[in-house]
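The complex is shown incomplete by one protein chain, all other protein chains being positioned as in the whole.
Up next is chain A:
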C-alpha cells in the first residue's frame, strides 16, 4: 500500500473520453489546442461504411443491389396500381389498392430500415484494451507477434464455445459475432451480409430484415394473385389470354417478375422463420455449428428450447443501442491520438467522407459475386490472411449441400417455364446460371437463401 495521498478526483474533468462534450469544453481541457472544428466520431470510423446526414444515416460501403431491389419493388407496384387496380376496383372491390398500398409502404419502410440501420457493429478495441489482451495472451513475455488464430473457450449454458480473436478489431469476438469482410466490421449476432439490402444483417436490424421479407412475400403473392385474377377476368368470354395481355401489357411484366420472385421470397421467409424459431443465425446454420456434426450432444446454447420464447427473444427483444455513437464528438486529445495512431484511420475516414457516388463502381464487383457475398464474411472469420487455406476444405461440401438445397427449393420450381420469349426472361435465365459456377468457388460457399434471393429479382445486368 503506497503512502501517496489520493486526492479526490472529479470524474467529469478527467481526460477519459465522455460522450458528446460540447466542443469548447474539450478545447479547454487540452493544452495543445487545435484550431480546427471538432470532428464527429463517424468521420474517423475505421470500417468500410458510408455516412450521410452528418452521421445519422449509414450504409455499407458497397450498396450491392439495393437500388435494384428498390427499383423492382417500386416498378412492380407501380405497374400494379396503374394497370391492374382500375380494372379490379371496377370489377371486384376497392379494398385491393388499399391493401396493396399498405403492403407496399410497409415493404419500402422496412427495406430502408434494414439498409440504413447500424446492424450491431462493434467498435474496435481501444489501444489500451488491445494491449491488455495481448499481455494476457503473451504470458511468456515474448514480444514477437504470433499470427496463428487465437481462441478462447467459454462455457455458455454448459456448451463449450470457442471465441476467436479478430485481428482487425483487436479483440476477442463475443459469441455469435462475426467479422464482415465487405464492411470491415465485427457485427454482433451476425446473420449474413445481404447484397439485396446493401448492408449486413445483424442483431439490431434482423427484425427489420425479417419483417421486410415476410411483408415482401405477402406483397408479391398479393400482386401475383391480383394479376392472375385480372387476366383471368379479362380473358373471360372466350377472348383468350393473349387478348388480355395485349390489353394490359404491364400485367405481363408483373406476372413474370412476381412468378419468379414469389417462390424464392417465400422460401427465404420460410427459412428465416425456421431460424427465428430455433434462435439460429444463417451463419451458424450454414456452418453447422450446432447441428451435432461433431458427434456429441452439441446443441444450440442460445435457444430457449421453446419456439415462442425464441421468436420473442429474436423479434421482440428490446432494441439494443448502437454501440458506435456516430454523431458523438471526438474529444480533442483523442482525435489527435487517433490521427497519430493510425494513418490508415485517417485515410479511411477520407474515403468515408469524400466518396458518395460510388454506386456504379461498387455495384459491379458486388454483382459478380452477388450470390455469394453472404458467405464472403466467412472467409474472414478466422484470419484475414489465411482465408483461402482455411475455407477450401469446408466449402466443397457446403456448396454441394447448399447447391442441393438450392436446387430443391427453387430451381425445381422454375425450370419448367424456361421456354418463354421475352428478352428480360432470357436475361434472367442467364442470371440463373451465373450464380451456379460461383457455388464452386472455394472462397465463397453458398447458402440456401443466397441462391433463391440471387435469382429472386431476376436480372443481373450490371448497374451502369
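In the analysis below, contacts are C-beta pairs under 8 Å (C-beta built on N, C-alpha and C of every residue); 3 or more make two chains touch, one makes a residue touch a chain; residues count from 1.
Just so we're on the same page, contacts and distances are computed from a predicted model.
Chemist: Would you mind picking the UniProt name of the chain not drawn here, from "Ribosome biogenesis protein WDR12", "Golgin A7 family, member Ba", "Exosome complex component RRP40" or "Anaphase-promoting complex subunit 5"?
Modeler: "Golgin A7 family, member Ba"
Chemist: One chain is left out of this view; which of A:81, A:106 or A:259 touches it in the full complex?
Modeler: A:106
Chemist: Sort through A:176, A:287 or A:326 and give me the one touching the missing partner chain.
Modeler: The single option touching the absent chain is A:176.
Chemist: Of A:92, A:154 or A:241, which one is in contact with the hidden chain?
Modeler: For the chain that is not drawn, the touching residue is A:154.
Chemist: Just one of A:61, A:189, A:287 or A:326 touches the chain that is missing; which is it?
Modeler: A:189
Chemist: For review purposes, identify every residue of chain A that touches the missing chain, sorted by number.
Modeler: Residue positions of chain A that touch the missing chain: 1-19, 105-106, 109-110, 113, 122-123, 125-126, 128-129, 132, 154-157, 161, 163, 171, 174-176, 188-189, 207-208, 211, 301-302, 309, 312-313, 315-321, 323-325.
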